[in-house]
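Every protein chain but one is kept in place in this view of the complex.
Right after this comes chain A.
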Amino acid sequence: MTLPQSDRADSAAAEQSAVSAPPPIRRRPLRRLLTTSPVLMSAVLLFLVIVFSAIRPDAFPSLANAQNVVMDAAALLVMAVGMTYIMIAAGIDLSVGSVLVFAGVCSAKVMGAIGSDNWGTVLVGLAVALAAGLAWGLFNGLAITKLRVPALITTLGTLGAALGAANLVTHGNDVRTVPLTLIEFGVGGPFGLSWIVWVAIAVAIVGGLVLARTRFGRHTYVIGSNAEAGRRAGINVDNHLLKLYGLSGLLAGLAGWLSLARFATTTIAGHSTDVLAVITGVVLGGTSLFGGFGTVGGTVVGILIPTALSNGFIIVNVEPFWQEVATGFILIAAVYVDQIKRRARDRA
């Protein structure tokens, strides 16, 4: 047997596989798949659906209500995709709900100022929302990587700042200058699902593929797993983190625009617990708060849990605030479980 030669590991390894039989490669056993978060959480989701359906068979298990749930989940999912990247890289972004509001406000203001009701205006509104979101995201990223302010504090700061700025722009009143074209976009779509939902699905698919299949995604895992190892392997860690926070802001901006399409107004006061739902969904989906692990597929399932809970609570006439209470405790429990898993693994 020979050693693979230096930087020519490529050809040497190829030579080798010609002479030696390919080594036995063990695949992930089924048992492990069944204990992963996404699968467990699908079971939990199913359980929730059964319970709510049993209590209100007339109202919960209907097509219209299912449409409602996915519609509620759509904007959260868009933000949760960005959050998945950030949490896999061992970061956190608390500012997404406020950035959504700020981007929505800017977008609605600009569309109102243009005044016409056509796709041109709506696309300008989209561009404004994306730019506003990206700007906050890049600010977060720069403060975290250049000023070395911890992500928790930076994004807690922008959580307050972005919402404050939105209120300054609007003097605290919701902006209702949303063109009808955009509202109609939110109403219908193929297969009985709103275009809002389709946009969220597209974001999840692209985000999931990039994370799982590309170098960009791989570097995200490496950074969350051991940033110093990434640095020593030549990854520009700061640059990558900046991109991730920028991406999170951009997606929050998109969510702001989708939310305009959904509610026809800016709903400034309606997003204070979005970040709670988003982080809970991401953690339930199996992404580790400590970085290095997670999938967008898991996030898709995870985000449906707080959404289904809040929808179910309303339908069974529990005060909707209970959803926030429940989600809060679920988040704590989920992180507790994550921590136990990690400790068990690291002891090995």
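Criterion: a contact is a pair of C-beta atoms (placed from the backbone, for glycine too) under 8 Å apart; a residue touches a chain by one contact, two chains touch by 3 or more; residues count from 1.
The working rule: contacts and distances are computed from a predicted model.
Hidden from the displayed complex is a chain whose UniProt protein name, among "Glutamate synthase (NADPH/NADH) small chain", "Transketolase", "Anion-transporting ATPase, ArsA/GET3 family" or "Sugar ABC transporter ATP-binding protein", is "Sugar ABC transporter ATP-binding protein".
Across the entire complex, the residue among A:87, A:175, A:235 or A:330 in touch with the chain not shown is A:235. Only one of the listed residues, A:85, A:102, A:257 or A:293, touches the absent chain: A:293.
Remark: the omitted chain is touched by one listed residue; of A:198, A:216 or A:263 this is A:216. The set of chain A residues touching the chain not shown comprises 1-7, 9-10, 13-14, 16-17, 20, 22-28, 213-216, 218, 221-222, 224-226, 228-235, 288, 291-293, 345-346, 348.
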